[in-house]
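All protein chains of the complex are present and in place, except for one that has been dropped.
Lettered A and B in written order, each chain numbered from 1.
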Amino acid sequence: MSCNSSVIRLCTSSVGQAPQAPVHLMPCEIEHNGPAQVNQYFTATTKDQKQDKSVSFRGRGLKGQEISCPQGYTGLVLKEINKPGSDQEDRTVKVSSVFDKMTYWNLETPPNSDDTIVMAMDWPDLAEAIHAPVDD
Amino acid sequence: MATKKKRTSNVDNDSWVVIAPGGTEITHFLLFSFFFLNPADAASLYMLGCGDVMLYEVKAFEDDFHSWFVGQAVQRDGRLIFVTPLDPLFLILPYLIKSGKEEKFQRVDQVVKDEEFPACSRLLSCARTLASLHHIAEEKEVESQMYHRYSQEKTMNWLKKKVERTVIALKKKNVSVGEGVKSSTYVRVKSETDNQEEDFIRYSHGLISEYITEDLSKALLTHLGLPELTSPKETEPPSKKRKLSDKPVEAGEDYTKFNSADFARKPPKKMTAAQKSLAKVDKTGMKPMSSFFSPKVKAEKK
């Protein structure tokens, strides 16, 4: 029987070839999807002091920290290819890049373990506890 | 200072930042929407992977005012999407319970069936499903054909094990579980450590309850030997939850857009295939499921 609710096909066979990309979670909404001179403006001016990083974006001071993906997990950046003209068609998504750590940035506040994104990283381990098969 | 510009909506989003299990061994995923437990709820997105062998849940870390830099590009959508394993038994449970009313052994492929939602049969192809059905059902083999009958007792033991395992994980992660459990009608007489242990169990129970019906959730609480705290509403009143987040919990979410009422009356102009199937399901197909679960829910609300 065909699965009429299938909506998105995700081809991750290209994961192996997908390039590693540095990813930054910014504390602001940037109304743009597309190219940006991240290396030239952002990476080049980022300062690394021990654990903590600092930089400014649009004249505002940011403080950042690198966090790793939870153990056993991989970061994927997915991109939709060939957006279907009709909503009856399946959508297709491919992996455009991969990452194993990311940097998240706070506006002025130094990063700490109570930051929501850090706490959210607890979820995969908890999900494992809730959902892994129960021993007999 | 110059005036601030109005925020527009992000209509052309075509990329997502995701955290998913494993690395290169992931080969093929299929994402699909599925009504879970309460058809009046917004449907949740699930994912089948590795040729239907694994089932996953999809959640998003979503905080206002965030965007990503990915390599040399901006991705406006600042969500971080988590793909985590989901025990298929949680999705099969409602079907088994429903058929369990008839109190006879049945073939599971006859039970986990939904005209309007054929995808549910795929749950049976998840690697662990058939092998683990005995956790929630009695099994009988007749002429090399397996038959199952829902067992509340087995299910309770199965859920209890999950609660216990979750407690361990919560402790390991140093999750703060304390302040959530408070009741005026329930006076504590136990020691501080006992209290703490109970807080952990209640918290785990709350997490597991996200995946089971209200009935099962209550039964599980009894099974765990914990007194019910008047009503779940009073245990964790919405006002208290609001304090934990910066904004009203209901308001930040898009539920309303996919609310069944909205769909029934005025479907969005452009629906995805999934949404269409959802709309369809809402009108007719899920009725049996709905009548099965909603009386409890409705009684609870008023």
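Keep in mind that, in the parts below, a contact is a pair of C-beta atoms (placed from the backbone, for glycine too) under 8 Å apart; a residue touches a chain by one contact, two chains touch by 3 or more.
To be clear about the criterion, contacts and distances are computed from a predicted model.
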Undisplayed chain, where the name is taken from the UniProt record, one of "Proteasome assembly chaperone 2", "superoxide dismutase", "Glycosyl transferase" or "Ribonuclease": "Ribonuclease"
Contact with the hidden chain (one of A:Q20, A:S68 or A:T116): A:T116
Missing-chain contacts mapped onto chain A: 7-8, 27-32, 36-37, 39-42, 44-45, 47, 56-61, 91, 93, 107-108, 116, 119-120, 122-123, 126
Residues belonging to chain B that touch the chain removed from view: 1-8, 16, 31, 33, 38, 40-45, 57-65, 74, 81-82, 175, 180, 203, 206-207, 209-210, 236, 238, 241, 244-245, 247-256, 258-262, 264-265, 272, 274-275, 278, 294, 297-298, 301
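Just so it is clear, only the chains that are shown with their structure count from here on.
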Contacting residues of chain A [partner chain B, same complex]: 1-13, 15-16, 19, 21-39, 42, 69-70, 72-80, 83, 87-91, 93, 96-98, 116-117, 120, 122-136
Contacting residues of chain B [partner chain A, same complex]: 7-8, 10, 12-24, 26-34, 47, 57, 59, 61, 63-78, 80, 82, 84-87, 90, 117-119, 121-122, 128, 132, 134-135, 158, 161-162, 165-166, 168-170, 172-173, 175, 207-208, 211, 270-277
